[in-house]
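In what follows, a structure is listed as structure tokens, so that the remarks can point back to it.
With one protein chain withheld, the remaining protein chains of the complex are depicted in position.
Here is chain A:
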Amino acid sequence: MADKKWMPRWFYQLASPRWCYEITGKLLPLFVIAAILLLVTGTVWALAFAPADYQQGNSFRIIYIHVPSSILAQSCYMLMAVAGAIGLIWKMKVADMVAKCCAPIGASIAVLSLATGAIWGKPTWGSWWVWDARLTSMLILFFLYLGIIALNSAIESERTAAQSTAVLALVGLVNIPIIKYSVDWWNTLHQPATFKLTERPAMPAEMWVPLLVMVIGFYCFFAVAMMLRLRNEIIQRERRSSWVRDLIAG
């Protein structure tokens, strides 16, 4: 790799499992603190201080779980596909590990999104589930995660497993714009996006500021969950290297 110096230095450092293990060890406490602060503040704000919706009343408070988990489930999928692609192209071990660690976290977050959606749908639409484009595409996202977990565990060779799941993840990437634009392309029951890059949210600041706090808090939680899994994965795959032996021997 020494002759290809067109990538920044950190990109090559990231490729070193040992360097990754050390840097995540330093970053982990910061993200733990950030996640706790943001999620606790956000939850208290969301449950007790944000105003009730004039139409939906207090059931609207489910938005503070539903929207962050839906955003995170999709971001996690994109990270998994991008990491998988990096693993395919540059044969970077750490990227393969990141992609592998994304799947179980993403699947559980997708469950949270679907569950809170159903719980919110009951008092709002009168039904736990409707076969609406947004809900269906989100369900497909969950199945993609399950498929990727199943495929990864079915293949013995780590390298082949990483390659096949990366391809599956990249093919499934087509679902992400479908989720995003489902509310515009089809006549859906689901309301349009709360946050858009180009416009101010349609809700008052007392409602969206705590939502933003929760979204960032969910991202920090994801970083913590991701690093915990990644560190395990590094230790397991590098168990024969001398630095891991020293680490375990203490």
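We take it that a residue touches a chain if its C-beta (ideal position, glycine included) is under 8 Å from a C-beta of that chain, and two chains touch if they have at least 3 such contacts; residues count from 1.
We adopt the following convention: contacts and distances are computed from a predicted model.
Per its UniProt entry, the chain excluded from the display bears the name "Heme exporter protein D", taken from "ATP-binding cassette domain-containing protein", "Monovalent cation/H(+) antiporter subunit G", "Phosphoribosylformylglycinamidine synthase subunit PurL" or "Heme exporter protein D". Among A:Pro29, A:Gly57 or A:Pro177, only A:Gly57 touches the chain that is left out of the view.
Contact with the chain that does not appear here is found for just one residue of A:Ile119, A:Ile155 or A:Leu212, A:Ile119. Across A:Ile65, A:Met138 or A:Leu211, the residue that sits in touch with the chain not pictured is A:Ile65. Residue-wise, the contact with the chain that is not shown comes from A:Leu47, picked out of A:Leu27, A:Leu47 or A:Ile89. Mapped onto chain A, the footprint of the missing chain covers residues 39, 43, 47-52, 57-59, 61-62, 65-66, 69, 105, 108-109, 111-112, 115-116, 119-120, 122-123, 221, 224-225, 228-229, 231-232, 235-236, 239, 244-245, 248-249.
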